[in-house]
Each structure stands twice: as C-alpha cells, then as structure tokens.
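Every protein chain but one is kept in place in this view of the complex.
Order of writing sets the labels: A, B, C and D. Residues in every chain begin at 1.
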Amino acid sequence: MTGAELWTTAAVFGPLLAALVALGGRPWTLKAGLALGSGTALAGSLGLWVEVTRQGPVRHLLGGWGAPLGIELWADGFSVAMLTVTAVVGAAVSLYSLSYFGDLSELDAGASPAGRAARYFAPLWLLLWAALNGIYLSADLFNLYVSLEILGLAAAALVTLAVTPKATVAGMRYLIVSLVGSMLFLLGVALLYTEFGTLSLEELAAAAPAGPMAAASLALMTVGMAAKTALFPLHAWLPPAHAGAPAPASALLSAVVVKGSFFILVRLWFAVYGGASDGGLLLMGGLGAAAILWGSVLALRQRSLKRVIAYSTVAQLGYLFIMFPLLAPEGLGAGGASGPASPEWSDDAWTGGILLALSHALAKAAMFMAAGNMTYAVARDALRDISGVAHRLPMSFLAFGLGGLSLAGLPPSAGFVGKWLLLREAISAGGWFWVAIITIGGLLTIAYVLMVLRHALDLKASSGDFRPVPKRMEWAALLLALAAATLGVRATETFQILLQGGVTPWS
Amino acid sequence: MTEPLTVGFVLDGLVALLLVGLVFRLLRTRHLFEAIMLYVAYGLTLALAWVRLGAPDIALAEAALGAGVTGALFLNAWHRMAVRAGADERLPMESDP
Amino acid sequence: MELTPLLTWSALPLAVVLSSFVPGIAIMFLREEQTRLRNTLNMAGAVAKVALVGLMLQGVAAGASYEWALEVIPELSLTLRGDALALLFVTLSAVLWLVTTLYAIAYLEESENRTRFFAFFSLCVTATTGLAMAGDLFTFVFFYEALTWATYPLVVHKGTPEAIRAGRTYLFYTLGAGAILVVGAVWFQVEAGTVQFAAGGVVDGAAVAAEPVTWAFIFAFLLIGMGVKSALFPIHGWLPTAMVAPAPVSALLHAVAVVKAGAFGVTRLLHSLFGIEVAWEMGAAMVVAGLAAFTIVYASIRALAQDDLKKVLAFSTVSQLSYIALGVALLDPLAHAGGLVHLVHQGIMKITLFFCAGLVAQTLGVKKISQMGGVARRMPLTMAAFTIGALGMIGLPPVAGFLSKWYLGLGALGAGQSWVIAVLLASSLLNAAYFLPILKTAYFDEPDPSWAEGEKAPRPRWEADWRMVVPALTTAGFSLAAGLLAASSWSPLGWALFIIERGVL
Amino acid sequence: MSGPTDPQANNATGAASETGTGVDHAHVRPLLEDDGSRDGPAILTWMVGLLLVPAGVLLALGLRGAADSRDPRIPDLIAEHLPETGVSNPVTGVLLNFRGYDTLLEVAVLVAAMVAVWSLDRGQRVFGLPAGRARDEPVLAAVLRLAVPTAFLTAVYLTWLGSSEPAGAFQAGALLAGAGVLLTVARVMRPPTAAALPVRIIAAGGVAGFVVVGIAVLPFTGAFLAYPEGWAYPLILGLEAALAVAVAVILVELFVDVPSIPAPDSTLDTVDPTGDPLGRALAPDATPPDPGAP
Partner (left out) sequence: MTPLDLYAWAGVAVFLLALHAVVTRAHLIWKVLGINLMGTGVFLILLAAPARRDPLVADPLPQGMVLTGIVVAVAATALALGMALRVMSRTGSPFLTVDPESADPDPDAPEPPS
C-alpha cells in the first residue's frame, strides 16, 4: 500500500466519517467532527503534495479494479493544489463557524433556526468537503456526477440555513439550477458512454473525442457546469444565494464550492478533449470577459455589503475562464484535438490561471468572513450601517483590505503574481483584448473594494448597539488573508507542482 | 435495416408513445393532484420499459422507488399544501396529539 | 581611502527593509491608547534603520556588495541589492523618516486613529526602501504598487469629505498609471527576456532599432507608470490635491518618499533598463528632457497663482522633481550627478519648508500666504529655517540647491543642450518670484490680524512644540551643510560623483 | 398544533381564515393549481420550445447513427471478471464490487438529503392520522396486518437474493420504507424524528459501514474497498443488509420531516430582511462571546 492510497483515502473518506461524527447532536460531536474532518483533509492534501512533488501524478485503483470496470482516484498537480487550498480554507472556516453559531452548549434540539443552523452546519459542510475532495481526485465521469449531486444538495441546504425569506428563495433557485446542471452533465456522460463505451477520463482522453456526438456531449456538460459555476449568462442565482447565506456558508460557497464545477470544466476541456476547438476556447474566454465587466459594474451598484462581495465572485470567476483561450495561444492547429501530440500548452497561462483560482479562494473566504464579522457586530447588512465599524474591528478591516488587494492583483498578493503570469502570456501571444480586460478588471475590483472600505472607514460611528465579535472569528479571517499575501511572496512550490501532470496529464 | 413488425416491436412502440404522452399531459395540467397521479402512472410504465430493455433490477427499483416512494413524497407534499390551503379537512394530518 | 567593510552580511538590505516593516505590523495590533509603546517602537525602528544604512554606506564605500533574493516563481524573484545608487535614496529616506517621526508624534498629539496612521506610515517607508534597493523591475513594481495603496489611508487620514475626495483623485491617477506600469513591465520582460537592472541598461541597441515602435510603446508605458509619481506634466494633478493630508504626510511622503520613488523610477528606466545611450538614440531621453523642462516652467508659473502655502510648496515640488528627470535624461555624466544629487538636496530643503508650513499652521492657524504678515517676529526660528529652504530652492550659493543647478548647467553644456541653461535660469527667477514675497510678508509686514489677536498667551520658549521646531532646524542645517561641505566625499554631492565614477548608474 | 386555520390571514394567498366549514375552492387555486398565469410571456415559452426541438431531433439522429456498429466491451469484461466478485448477479457485482465507491457516495447523497431536510424545519412530533381515527379504521387495520409482515419478509428475501438474482438492498430498503410509513401514519410507530439517536446511528450506518470496511481492507489488499480473497461475498452481504436498513430509515425520515406550512416558527417571517441571517437579536443579552476566545 503506497502513500497515494493512504492519503487519497484520508482526503475523501476522512471528512465523510467526520460528517457522521458531527451528526452526533452533542456540542462535542460538532467540534470532534470538524476537527477530524479538517485534520484528515489537511493530512491527505499535504501527503499527496509530497507524493506528487516526488514522483509526479499518482493513482489509487478503488476496489482493486482497473480503469474501464472500476473507479480510479487520480492526483496530479492541479488536483493537489485545489485539495490543499480547500483544506486550508475549510479548516479556517470550520474554526470560524464554531464561534459564529454562538455558544453550542444550549443546542435547543433544532427548535429555532439559529439552533438548527448551529446543529446542521457542520455535518452539511463536512459532506460538502468530502464531495469536493472526491471531485478533485476522481477520474471517472459518473463518479463526478454523484459527487456533484452531494455538492449541490449540501450547498443549497447551507444557503437555506438562513431564516430570511430572501435566503430561502435564493436557496431554492440555487438547488433547481444545480439539479438542472447535474442533469445536463449526466446526459453528456450518457452520450460519451454511448460513443466510447467507457467512463474513465484517462481512456476517453486516449480516444481523443472529436465527433459530432462528442461535441454535443461537451456542450451539454459545459452548460451544466457553467450553471453551477455561475459563469456569465447563468450567474443570476449566485448573488442572492451567497449574500443571503450565513457568513461561514457564504465564505465556503464563494471560495471553494464554485471551484468544484470549474475544476471539472478544465479537466473536460483540456485533459479529455485536448482543448476541444479554438472557437470554443474563445467563447469561454469571451464569457469570462463579460463576467468580469458585468460582475464588477453590478458590484459597484450594490448597497448591501455581502451582495457586493457576491457580485465580486461572479466577476473574479471571469478571470479563471480567460485562461482558456490563453492556454493555446497559437490556436489548436499545432496538433490540437485531432493531432496526437497536444499543442504546446502555455505554462504561464496555466500556472497564472490556477494561481488566480487559489488566491481567489483564500482572499474571498477572508473577505466574506470579515464581512460576516462586521454584519455579526451590527446585525445589519447594508453598507450604510457598517460605517465606523473599522475602528472597532481593526483585524477584520485589515483582512478585508488584504483580501481586496489579492482580488485586485495588487502586491503583495498571489493575485498579483497570477495576473503577472496571465499578462505575460497574453502579451507574448499578442492578445491585447485580454490584456485590456485583465487590467480594466483589476481597476474595477479596486473600485468596489474601496467603496466598502470607505463605508467602513467612515468616521460617524453607527449609533446602533454593537455585538462583541469573538476574537477567533477575526483571527480566522486575518490568517486566510495573510495566506493569500504570503502566497504572493513565495509561489515557487505551487508553480512547480502545477506543472506535475500539467494541462493534459493523460496525453 | 427495418425490423420485421413483431409483437415485441409494437409493444415497445406503444410503451414509448405512452411514456411521452404521459409526460406531455403531466407537464400541461393545471391541477397538481392530477399531475402526481400521472407521474405515478409514468413511473409504472417506465418499469415496464426497463423490463423490455432487459434490466429487471432497474424495473423493480423504478417501481419501488420511482413510482412508489417518489410518488408518495409528492403526495405527502401535496397534503401539506392542501392542509395549508384549507381545502381538505377530511385528512387533517396534524390533529391534536 | 583604504576602508575595510565593517559588516559584509549579504542580507543587510532585507534587514533595512524589515527595520520599518516589523514596527509597522506590530503597531497595527496596538490599541489606540498605547501611545508610549507605539512611539518607542516607531523611534526604535527609525534609529535601527539609520544605523543599518550607515553600516551599509560604509561597506559599499569600502567595496563590499550586498544582495538578497527570494524566488517568487521560477524566473521572477524579489531581489534587494544595496548598490551605491540605491543607497543614495535609502539614506535620504532613513534619515528623514527618523526626523519626521519625531515631528509627527508632536503634530498628531490629539488626533485619533494614530495607530492606523503610524502603522501605514512605517509601511510606506518600507515600500520606499524596498523599491530603492530593488534589483530588478519586478521587485521595483512590487514595492511601487505597494507604496500606492499604503499611502491611501494617510491621505484620507482626516476622514473629512475633502480628504476622501483627494484620496479618490490620488488613487485614480496612481492606480491607473500603476496598471499601465505593470503591463509595461511584463511587456519589457517578454521583449527583453529579463527584468534585471544592470548598469548601462539591458536592452541592446540593435533590438530597439529592429522594432522601434514596440520599444517606443514599452518606454511610453513605463514612463507613464514612473511619471505619475514623479509628477511629470500632465499626470501631476494629484499632488496639489493631496496636500489636504496632515503635514507629516506632506513632508515625508510628498516631498521625499512617494514623489522621489517616481523620480528614482525614471532614473532606473533611463539608465538601468534602456541605458542612456540607447534611450538617447531612440529619442526617448529627449522626450523625457523636454517634458521635464516644460513641467519645471509650467509648475513654477502655477505656483505663482497660489495663495495656500502648502499648494505653493506642492507646485514647487512638481517643478523641482523635473530637475531630477531633466538631469538624468541628458547625455552628460555631470548632468547625471546634478540630477542625482538634486534628489537628496530637494528632499532635505522641501521637507524643511513643509515642516515650517506645518508649524505655522499648527501654532498660529495660518494656512494662507496673505495671512503670513509679520510671522517672523512671532516665530523667528521657524522662519529662519523656512528662509534657508526658500533660498536653497531659488538656488542661491550657500544652500545645497545651488550645487545641483550648477552641475545641471555644467552637464547641459557638456551635452551640448544649451537651451537647458535658459530653462534653469527661467525657473530660478520664477522660484524667486514666488518665494521672495513670502519672506517679505513674513519679515517686513505688520502682524496680520488673523493670528495676532490670539497671541495673548506667553510665547513658549521654543516658539512652538520643540519636537517640531528641532526637526525643522536640523533639516535646514542639513541643507546648509550639504551646500558648504559639498567638497567632502561623504556629502550628497560626493556620493553622487562616487556613483558616476563607480559606473553604477 | 394549529389546525387547518392558519394564523396568517394576510399572506399572499389570501387564504380564508375562517375554519374549514363551507369550503369553496376559490382560495385553493394558488397552491394546488397553476393556471400558468405566472409562467412568463407565451413568446418566451415558444422560443424555448423552438430552441429545444431541433436540438432533440439532432440528438435523436446522433444516437441513431452508428448504432448498429456499437459493440461495448464492458459487458464481456464484466462477464469475465464476475466470478472474482463473489456474487453472480452482474448488477450487484457492479454496484458493490466494481464500482463500490459510487454506491457509497449514493448513500452519502441520501444522508445529505436527510440532514438537509432536518435543517429546513423543526422536527414534527406528530405525524399520521388523528389518534381516534387510526384505531377505528377497519380497512387500515386489515391492510396493516396483511401488508407490513409480508413487506418485511420480502425485504429480507430481496436483500438475500440480491447477490444472485435481480434484486438488492435499495429495492428492499424502499419496501421497508413503505412499511415504515404505513406504520407511522397508522400511529402504530412513533415518527422517528431528528432528535432520536438510534435514528442517526442506523441512518449513518450505511455510509459508516462502507467506509469502515473500505479502510479495514486497505492494509491487506492495498486499495480502498478491495475485498480480500474469499471475503467478498460475506462482506457484500453484510453491507447490503446495512444499506437496506439505512435506506429504509432515511426514506421514512424524508417522509416524516417534510416542513409543514406555515412553519411553526413562522413568527420569524417578520424578521428584518437586512438583519442577521439567523434572525438572532442584537439585544445585550445576545449570545455572550465565545468563552474560548481570549
């Protein structure tokens, strides 16, 4: 039994067992569950980080069966990076949630919504965590579908933990979009199985799918995953859901949950379909650019703190899709989907794009927790009501600012390094449209981050009473923001591990 | 290559048509109860289709879970809504303990 | 002069940067009322920085070299190199940070949010020292952009709507140009293959000749990025509006740290990236020289029309900064020496003027020149320092300003650009035109009623808080010393000539 | 518990607040019927329709093309490796041996749905017919005596049969659930609510069993859920039994804990929409800061 089997088992089944422990209903079971889940996820991802750095991508044949029959867990650079950032953000938010839901000792058996939220946040989140880790490691199409279902159900339930009618409607809309997305994905899986007779991503990559059926399947799966990732035209559900949910849930939804379906999209488009088609890549990039502009403009118009950050998620996700056209700068002609040798993928675009995904996860979680602290303190969500909070919550204010820097791509932050890499690829490929979009996006991000900071800095302290915010909640937000900053100062290890297996691990 | 017009082929044709017809009717109705009943009927027809496609396990599961449990879930929800709408006091589920 | 370096620890530059970063972060976690701890932390950091810089000065003079690098991603790393050119700017920042901290502690005695103020104040100095010692364009841009956002809380410190508006204009200019700078820097790395700074430039003339348009664009992007902070026309607008910030901010940041970062950037652009010969062949250096000359004259004219004292000083800064740009853009080593030394001279003279402006505003509430009648009688020491600074600005001999203009003139003749002499003379006259009336009203006019009535209280021994008057007098002293002792090799001029002779530029 | 009359007379449905005497179906329409008035413009419906029809035709033709030459290799592979799985029913072989991980995640989906439904509303203490009527319903009593025992018996048989004939844990679980709901509605069995610990243990038992077995075999066979030689059949049977019971309990839970309208804690409807997501008051006696925090 090599290390790979052990660490992949820990990463996926650790949080799953922890979720069952957290169902115990006693305060200590919640703490034990979250601790067990965070511990196993961190151990699994760091163990895999060492394995993959040492010997490249590793696999774990579940049930001992080979590819067509059994399911394979596959860990390469991209999956390990996502696992690790999910573990770091997950551990911090779990710590945050223990204080956010108040004193767990008087769990009133779920009578009041606050009691139910305190009781059921941990099991739902741990199930979600297991599903996410499952998605990052799975190399089997149908297995991805089942993990996506767990993701969809648990995430929608996290939104409806909130009591306001707006959050309930947002949760319902999120569940419907999520289920429709999964169904479209499943139809795509059915078409691929009909055409190629296998569910294993590796075998599909070897078969280099290219026919009309393969294209239809990719289109279906892309629409399904784009709905779950809230890519531009299908983003309407995200802002009310992420803004309405309780703070720890919003942090998780925006930082890590939307990354799960993004991961699947990248795997399908590049690892399995070898880039699919130039037109397709341009379309995805174009939608990404539209998402940046639309999301930022709407973020500037919002008057409630968490809706600004939610629209910021819509915008920042756009950046991740700008990576698509930049990955094959000279187009796929050079031995693209048809040719056996995959085209020369640009390392800059790959590492830059994924680094932006990692930095967005860290920074967005920090910003939502910081915003959660401010709304927790004054129990009001409107920008006007959080004026003067900065003086009483300096650490949350600092966490929000640092997170904003990372989103805007200002040093010191991982966002800055990611943007530098993306710009370097765009300029060397002569993609001046992308250069303009990346730059304008950064400036718009600074605009709405400053809008919030100015309200928080506003000197007239709000008159309403002020609920003291537990120090642990402020530390959780600040630590993640500092992680985003330090990743901007030292990203060599991340850069190198992302090249293990790279864009097309199975070609 | 056209199949000879065997009985099996006609049966499959009818089942397929019935499936699509039920769905079309179900999604067009005004009354929720009618839709749920059509859904149960659809579930059972689908079980028949699975048998025709050589999947007995799925037929049993579809009948038990698809038509049975899911249909019952919808009826349960319908009842909650009926109680809410004050329409059906014959079966007030939550009477006093 | 046989000197053995006292300390050859290669990570000394990192220590210099951390000496203001660590107190900055520590202060951020202090509560508002822990004043004494905050002040001691601040002063300790300032003294430590000056000491470390002194050690490095001695080391570099004796031939040692200091370089520290942290790899961020495979071929991009944060490199801090303590060469002679970097030290010129680092010494200036370190010494003036120490002086300004003392001044700021007194100036902000009763205002709130001082924890946030001093934390971001230290972070700004960290960013300045970082970009001064940057060994490559990536590190330079890294600290340059960090300086932008670190300065914002200081500009909006007062929180008044006017301050917030000034902050917005400041960010609009600096962040907009910053984004262009990043694009330019990445483009430079793509075209030139490296971002390292090297004496004499890394770009070879043939490549530039091959694709003149691309390189022209790259130079333009980088110039816009550097130019915004060195207040070149037309992107100088933010500096006068940023005067709404408290006096210590105007003094250190808008006389030394932020604006010099821009001027230093232009120097790096012309000498360490393109190399002055290649820049001159491209005609880019000529553009910079022309732009600088125009800014010198234009800003001086605008200064004439100002009544607010700090606005006058702001426009004077805009014009003085362009002396540096003009100096380094010409093709003659003496002009380079003149430009570089003016970087120090302008710093010490302008900070004196801002100190005095702050003193006058704080003690007598006088902000306008029209109200400055007879101030010298009430505050002789402050006005004495102000006079030294003003004379230096005009370029009269005993004060340091004269030397920079002298060398600029020599350089211009050497480079065959005689029109520069006319610009120097014109600007000197204009400087005189807006500084002398201030001195006249201060010394010879009757005490202006606006501040005179309030003068019942007995005058304190040091005419105002000593912790503010002493810094003003020290920097005035520096200005005089830099002028009188210019011959010694330890003077700013000596060090500038040492840089030229050592070929570090 | 409030009877059919609901305390909120003024909500959007305008439900008549008088008791259910002369029931006219006017106010029933909004919930139980949908005349399509809220469905958005007809033009939009037609456009979506026009968009989907050609897609359907293309998809159908695509599926039809190359249909004759389709020769999936999976059935032969499964037939070849079936003896090693310890079961003779290929579907059970796929579900519990070849792709055991999928079935594990599938039960995890059920657990997730159960927990999610618990989090929606306060557990119902009362479910089923009014006490009086349950006892004197002759037909119900007869059905119970006939249906429930046979259901249990068939369920056990189906679980046992699953390894060789087309049957299995999920079908058995559904049957058990049906019997469970019948008993609860007839007030023979108290509704298993979220609070009860045995409910949680059995419900979580399915997933826990899978994970424990999977990890237990890891050191021996070097892979998660790879049954060692000879152990396949007993382990699969054990897992199937645990699955059947777990699925049954979860399905009954999903029935009983469906939120009722209006929600018992409906007073919170008047919660300030821009306030605390969990409706917690800001009052000074608000939850004291976490004792653990410094």
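Just so it is clear, a residue touches a chain if its C-beta (ideal position, glycine included) is under 8 Å from a C-beta of that chain, and two chains touch if they have at least 3 such contacts.
Quick caveat, the model's predicted, so the values are computed rather than measured.
J.: Could you list, sorted by label, every displayed chain in contact with the chain left out?
T.: Looking at the complete complex, the unshown chain comes into contact with A, B, D.
J.: Among A:A170, A:A251, A:I437 or A:L479, choose the residue that contacts the chain missing from this document, as touch is defined above.
T.: The missing chain is touched by A:A170.
J.: With respect to the chain omitted from the figure, which of D:A203, D:L251 or D:L278 is a touching residue?
T.: Touching the chain that is not displayed is residue D:L251.
J.: Tell me where the left-out chain touches subunit B, residue by residue.
T.: Subunit B touches the chain not shown through residues 2-3, 8-9, 12-13, 15-17, 19-20, 23-24, 26-27, 32, 35-36, 39, 42, 46, 49-50, 52-55, 57-58, 61-62, 65-66, 69-70, 73-74, 76-78, 80-81, 84.
J.: Determine and list the subunit A residues touching the chain excluded from the picture.
T.: Spelled out for subunit A, the touching residues are 142, 146, 149, 152-153, 156-157, 160, 165-166, 168-173, 175-176, 179-180, 183, 186-187, 190-191, 193-194, 197, 199, 236-237, 239-240, 243, 298, 301-304, 307, 381-384.
J.: Taking the full complex into account, what residues of subunit D touch the chain not shown?
T.: Touch with the absent chain occurs at residues 8, 11-13, 30-31, 34, 36, 38-40, 44-45, 48-49, 52-53, 55-56, 59-60, 63-64, 67-68, 70-72, 74-75, 78, 90-91, 93-95, 98-99, 102-103, 106, 109-110, 112-113, 116-117, 120-121, 168, 170, 247, 251, 254, 257-263, 266, 269, 273-274.
We adopt the following convention: only the chains that are shown with their structure count from here on.
J.: Among all chains, whose Cα centre is located farthest from the one for subunit A?
T.: Farthest chain from subunit A, going by C-alpha centroids: C.
J.: Averaging over Cα atoms per chain, report the distance between subunit A and subunit D in Å.
T.: 27
J.: Counting only Cα atoms for the centres, state how far subunit A is from subunit B in Å.
T.: That pair's centroid distance is 38 Å.
J.: Residues of subunit B that touch two or more other chains: which are they?
T.: Within subunit B, no residue touches at least two other chains.
J.: What are the residue numbers in subunit A that touch two or more other chains?
T.: Answer for subunit A, listing residues that touch two or more other chains: there are none.
J.: Between the chains shown, work out who touches whom and classify the graph as line, ring, star, complete or other.
T.: Chain contacts: open path, no cycle.
J.: Which chains touch which?
T.: A-C, A-D, B-D
J.: Name, in rising order, each residue of subunit D that touches subunit B in their complex.
T.: Per the stated touch rule, the residues are 1, 3-6, 13, 15-16, 20, 23, 25, 27-28, 30-36, 68, 89, 91-92, 124-131, 158, 166-168, 170-171, 174-175, 177-178, 181, 251, 254-255, 258-262.
J.: Taking the complex as given, what residues does subunit B use to touch subunit D?
T.: By the definition above, subunit B touches subunit D via 1, 30-33, 55-57, 60-61, 64-65, 68-69, 72-73, 76-78, 80-87, 89, 91-97.
J.: Touching residues of subunit A toward subunit C in the complex: what are they?
T.: Contact set of subunit A toward subunit C: 351, 391, 394-395, 398, 405, 410-412, 416-417, 419-421, 423-424, 427-428, 435, 439, 442-443, 446, 450, 454, 457-459, 488-492, 495-496.
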